[in-house]
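Every protein chain but one is kept in place in this view of the complex.
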Amino acid sequence: MIKICLVGYGYWGPNLLRNFNALDNCKVTVVCDSRKERLDIVLKNYPDTIVTKKFDDAFQYDFDAVIVATPVYSHFEIAEKALKNGKHVLIEKPMASSLSQCEELISLAEKKGLSLMVDHTFLYTGAVRKIKELLSSDFIGKIRYIDSTRINLGLFQPDINVLWDLGPHDISIVNYITNTKPLAVNAIGVSHTNNGIENIAYLNLFFENNVIAHFHCSWSSPVKIRKFLIGGDKKMIVWDDMEPTEKVKVYDTGYEHKSDEDKRRILVDYRTGDIYVPKVSATEALSLMAKDFIKSITDKIKPVSNAENGLLVVKILEAADKSIKNKGKEILL
Amino acid sequence: MIKICLVGYGYWGPNLLRNFNALDNCKVTVVCDSRKERLDIVLKNYPDTIVTKKFDDAFQYDFDAVIVATPVYSHFEIAEKALKNGKHVLIEKPMASSLSQCEELISLAEKKGLSLMVDHTFLYTGAVRKIKELLSSDFIGKIRYIDSTRINLGLFQPDINVLWDLGPHDISIVNYITNTKPLAVNAIGVSHTNNGIENIAYLNLFFENNVIAHFHCSWSSPVKIRKFLIGGDKKMIVWDDMEPTEKVKVYDTGYEHKSDEDKRRILVDYRTGDIYVPKVSATEALSLMAKDFIKSITDKIKPVSNAENGLLVVKILEAADKSIKNKGKEILL
Amino acid sequence: MIKICLVGYGYWGPNLLRNFNALDNCKVTVVCDSRKERLDIVLKNYPDTIVTKKFDDAFQYDFDAVIVATPVYSHFEIAEKALKNGKHVLIEKPMASSLSQCEELISLAEKKGLSLMVDHTFLYTGAVRKIKELLSSDFIGKIRYIDSTRINLGLFQPDINVLWDLGPHDISIVNYITNTKPLAVNAIGVSHTNNGIENIAYLNLFFENNVIAHFHCSWSSPVKIRKFLIGGDKKMIVWDDMEPTEKVKVYDTGYEHKSDEDKRRILVDYRTGDIYVPKVSATEALSLMAKDFIKSITDKIKPVSNAENGLLVVKILEAADKSIKNKGKEILL
Partner (left out) sequence: MIKICLVGYGYWGPNLLRNFNALDNCKVTVVCDSRKERLDIVLKNYPDTIVTKKFDDAFQYDFDAVIVATPVYSHFEIAEKALKNGKHVLIEKPMASSLSQCEELISLAEKKGLSLMVDHTFLYTGAVRKIKELLSSDFIGKIRYIDSTRINLGLFQPDINVLWDLGPHDISIVNYITNTKPLAVNAIGVSHTNNGIENIAYLNLFFENNVIAHFHCSWSSPVKIRKFLIGGDKKMIVWDDMEPTEKVKVYDTGYEHKSDEDKRRILVDYRTGDIYVPKVSATEALSLMAKDFIKSITDKIKPVSNAENGLLVVKILEAADKSIKNKGKEILL
């Protein structure tokens, strides 16, 4: 039985609590949150939970692992303290506020032989697992481009911009499904508030062979759009996460080069054909993520949503910020 | 009766011929195309039309105006010859291959007192006219951002990239509805063919006051998307041109700033409310464009889709090309 | 504090338990279910609940009201026993297996001065409340027709046909929003199983003045459709419950009669105009239903989803069954 201390009981906390408690071999024994009214809600639903206002006070109780579900700026301090005290750590995305913090946490976890994982929940959705499966064979061919739109009417965050808020979803997915590191980053962002925090941003990742990934993140769209395009040599995938059932569609469409006698021109025609809509598992992603974390502790197996992916996400976000400040200048990774 | 010589009878030619011939005070008397099989099609449907393989041969016949519907690289030569011979000119978008060509044509037309117009047909659609009308009052408030996605599976053009092919639609619309000039441009493009012509491109226009317009143009999307977002201070507009009837939606959603006692933070909340879907005229845009061109000749009135807009489109495209070659560097206009 | 005994802890039970327990002035103190494994789930989440396998054993404990959430055939027996023991009663839809059972329960509740309510949850959704509001003014005009499609891939019920399963939603809504009783019923149904229970059915209700309501209910559709049309004299409403946000649309479209000099003909033209998409409340319907039941007890107020509506639903279903057996014969109500 893995005992867990959950730090931070805000928007995502109740989902974490419910999913970890639903597992057979794990129980959330301690919950920390500075706000008394949040702790009261915990007690109402789970009366036998220990609650503390300060994380430091938690260590007098018994637990094996810590879940960090606090604002980003506090991730490093809490995770470091947990690791130093010999606890396994799961951190909500993004992993930390800077690349150096991520490197330090990874190094610390390795030294201590502890699990360190980042909760990029999307990697456990039926859609992403199906896409990963499709890409692992030669069915789709080589990826030529990725384009993602993740926009909605969102509460402006006071401490992080829209890229740090929404971008980790897409970046971690691209890291996972391409399994390669981008060479460079370029980004544009605008802020429509006095605090200068960007509420709309466009991010490009450049890979070898002219492969590009483009992300549109916005808190200022009147409509919610979640559209992810993957262009392969042989087929193309459209993942629309707003679709209730037909989320992933595979188009029998690809690039086909024809050489022409006229050497000045290279014409490209398209094939178009049938569409295939694979059934996608509806199992709650968070429950699979929770299982994967516990398994990473019990079986010492690297989880799908591992710290290396979490670090790469932060590395890209840091470069994106730098590019935004430099009017879209390309930043090498 | 305005007599017209149509130069180029390719994909768009039949539409032009049909719409101009449908007007009361105008007739296409001459059609030029180097391909005999295209001229045969003209004669089959309009037996009394004069056809010539060379534009030069057309001048022996009687006409007042020339429509240039040939590939972009030939626009300047044909339009210049027409103007020099005292003919009014309508050019298909984009106006010409370079800013200097556009300037020269405008200057020539002014000197000769002739109409010079660019066919940005979209400006005459019910959707754009409705959006222009909505923006002309204070209903929407000040524009904060524009975002357009215009992607599909397209035939790769051998002489122009996807921005020069699809971009003129969006850029001319933004020029028209904002009625202001952008300060700078930045663009990213990739080519998946041997000829190096970009088939996917992302373009940003920067205006005063952190206003941004972003365009995604692609010939490589398995699905056709035409989505145009306008974020206003008071309301936001979504124009989905793939919708058969409900093309333009106005969302009662806007920015609302709240100052907080805590001076370090400026929180922004959203209002959300009803949606209004105005009826949009279904009159064929091309017929209104044709009328506007004829009226610009007969009444000496500047048309909606005027040469200044056409020039600004080319200026932006030229800057975008430069930015693409410089890895997304910002180019001042 | 109203104490509740919940009878039946199947598919809907957990939702009822959660919503009633969330109210301030009410608590589910006893849960009855013949299956031990269902009672265990109750105890895991709400350890202080009393559980019994038999409803009869519940009466030794303290409660004021009974919620009947068992299969339809047992509704009457449980509700009757509850009322006779002086308990208020909430019954899941449909109210009972026959019109006479409904009449007996209503008569019993009146005699005892107890609340008797049927859970037609849909009456408390934001969409239905908005539609009721729109219809209460003269905005929509007189209703001319209603058409509802409620189809999906459903588990075939062993004891009731698809009309008794899905029909109560639509019928109770029509009863509520029209506030008039239909004059006659006609229905067609087919069974694709050996047990003869209809899995596809079409039901028509006939009102005065040629007003018609048509329902299509099916367990055998590969796609889930929830589409409800209301044709008014002045405007028309489309409620698409599968839409995540734009559920209710009001079309500025209506009937407009023109008399013609030619007396043999009466031509009817349509006006079409703007569309209005009102914001619809997202409050969970079940929580409002729960509140309404408690209020009906504490304030002795007739609830929105009252027993009269529940009775009319069963009356119509009974007539529909009769019509199905008689090949669509019209049955007067």
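Note that the chains take the letters A, B and C in the order they are written out, and that residue 1 is the start of every chain.
Going forward, contacts are C-beta pairs under 8 Å (C-beta built on N, C-alpha and C of every residue); 3 or more make two chains touch, one makes a residue touch a chain.
Note that the structure is a prediction, hence the values are computed from the model and not measured.
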Ask   = Hey, which of C:M95, C:M236 or C:A320 is the one touching the hidden chain?
value = C:M236
Key: Option from C:Q60, C:S137 or C:N210 whose C-beta touches the chain left out   = C:N210
Message = By the contact criterion defined above, which parts of subunit C meet the unshown chain? Give residue numbers in ascending order.
response = 144-145, 147, 149, 153-156, 158, 186, 188, 190-195, 199-200, 202, 204, 210-212, 214, 216, 218, 220-223, 229, 231, 236, 238, 251, 253, 255, 257, 264-270, 272, 327-330
Inquiry  = Using the document's contact rule, name the residues of subunit A that touch the chain not shown here.
reply    = 246, 249, 252, 272-279
Ask   = For subunit B, which residues touch the unseen chain?
value = 45, 47, 224, 242, 244-245
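Throughout what follows, only the chains that are shown with their structure count from here on.
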Query = Roughly how far is subunit B from subunit C, going centre to centre by Cα mean, in whole Å?
reply = 53
Key: subunit C, residues touching no fewer than two other chains   = none
